[in-house]
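Below: one structure in structure tokens.
The complex is shown incomplete by one protein chain, all other protein chains being positioned as in the whole.
After this line comes chain A, so read on.
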Amino acid sequence: MLQLELWKRILIWGVVVLGLVFALPNLFYTRVEQANDARAAIAAGMDTEENQALAAQWPSFLPSNLVNLGLDLRGGAHLLAEVKVADVYEQRMEALWPEVRDALRDERATVGTIRLQDSEPGILRVRISQPEGMAKALEVVNGLARPVTSLTGAGASDLAVSSDGSDIIVQLSEAEKLATDDRTLRQALEIIRRRIDEVGTREPTILRQGTDRILIQVPGIGSADEVKAIIGTTAQLTFQPVISRTTNAETSPGIGNELLPAADEKGVYYVLEQAPVVTGEQLTDAQPSFDQNGRPAVNFRFNPQGARKFGDYTAANIGSPFAIVLDGEVISAPTIQSHIPGGSGIITGNFTIEESTNLAVLLRAGALPAGLNFLEERTIGPELGQDSIDAGALASAVGAIAVVVFMWASYGLFGIFANIALVINVAMMFGVLSMLGATLTLPGIAGIVLTIGMAVDANVLIFERIREELRVAKGPARAISLGFEKALSAIVDANITTLITAVILFLVGSGPVRGFAVTLGLGIITSVFTAIYVTRLLIILWFDRRRPKTIEV
């Protein structure tokens, strides 16, 4: 009959209270947010009085998790970048050439002279003058291969070597490509994260998506441009020997050399040796500064290995120019005046202060292993977000009041029980959302409103069932208990099917759609709980006190 064991009652109230407590911080959103920021600042060592005061705004024994607001509500920038993983294949092949050359040179007797041929990027094509020695040549080149260092590709070799007439064709093997892609993406992710952290924006989301994509979301930033300026630059810095300077863009640089444009002088090109003396990887520090003439510049320092190479090179080449190259452009090409032993130097160019600061950030964080393509970029202004929050809140309030009034008008006292359950339901949704650190998006708000409408469904099913049972003239207690019992299978089936769609939405959806799926799914779970257990408990409490002979639903 109409009974619920004590432990069940305690459990139900316990869950409700827990939900409400976790929802509480969202009522004081700004205050809790400030307190959280202040606490984070104190933990980071900025223990100022101001921060202490801000942190004290919210008692530390209460939960302080908030529902994250999505970009469409808070404003900010969203970027989807594709990492050009093939760049790395190309670099690997370029770096392999000297090795191949040296190895084949030792076998000159059988393979003859060797010559690097033009080929598509990512493929090394080497011609030998004695094709009879091809078997030996292949053996030698294969000897340069190393086993692939990944779990799935274990045992495979990292190079795929084949022959085409008198040409040896070397490229990365498929297993190595997969392993490289993974490494490239992980490095890119790490470097993007470091760069964004250097700039110091709050709560950026940087996620890997699929095999070659990275999703970047930075709340509160004015435009996607700003983010792109930071992460879009590859920042590959090299110091290369200069062979000549020219104004003819058609100059053929010769194999092993390259022709690169000057960054600030239009129409000026440099022919450089392709193999760099030192690269940005050997930098340990970079700081914005000014040169002797007071123009913005960047100071840098090499690690010991880089310092030694740079020192040796400068000692051997006094009087000849070398080029500082950033992402395929020659920033400057000073002449070496003297041996530079200390491993530190300065990069000058036509920088603005902002540019030199950015460059220093980029050099410190390291170069991206490959370039990025931006497939998707969205900027949402904070005003638009605020408008959406306001509109969503108003609509939710009006919708909720309408539903509440309607339930009361339709079911009287029982309607009020359902309404209490509804309010608890919405609060619990926020509680769980905060606990999970889920993100609330605009469609998410729609999900909440939809849940408000649908949450009463379970109660409607139960109440209608109680009405039916009352019509067949059973006692009130029996009718109530049967109502709950018989409505259960419909409630379960109906909600499981909706839950299935929510799960599928979550799995395949992205961004705002996912936010919607989360609120919808959670709403279903909490609404079934409140509609079945909380309403039931309320009805039982009321029934035990009053013991009515007849009831009207």
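Observations
As a working rule, a contact is a pair of C-beta atoms (placed from the backbone, for glycine too) under 8 Å apart; a residue touches a chain by one contact, two chains touch by 3 or more; residues count from 1.
Note that in this section contacts and distances are computed from a predicted model.
Per its UniProt entry, the chain excluded from the display bears the name "Protein-export membrane protein SecF", taken from "NADH-quinone oxidoreductase subunit N", "Protein-export membrane protein SecF", "ABC transporter ATP-binding protein" or "Dihydroorotate dehydrogenase". Listed residues A:L172, A:L505, A:L522 or A:I539: the one in touch with the omitted chain is A:L505.
Considering A:Q236, A:T379 or A:S434, the position touching the chain not shown turns out to be A:T379 (whole complex).
Within the whole complex, the absent chain has one touching residue among A:L359, A:L442 or A:I551, and that is A:L442. In the complete complex, the residue from A:M454, A:I525 or A:I540 that touches the missing chain is A:M454. Listed by residue number, the positions of chain A touching the unshown chain are 72, 80, 82, 223-225, 228, 373-381, 383-384, 387-388, 391-392, 394-396, 398-400, 402-403, 406-407, 409-412, 442-443, 445-446, 449-450, 452-454, 456-457, 460-461, 464, 467-468, 471, 486, 489-490, 493-498, 500-502, 504-505, 508-513, 516-517, 520, 552.
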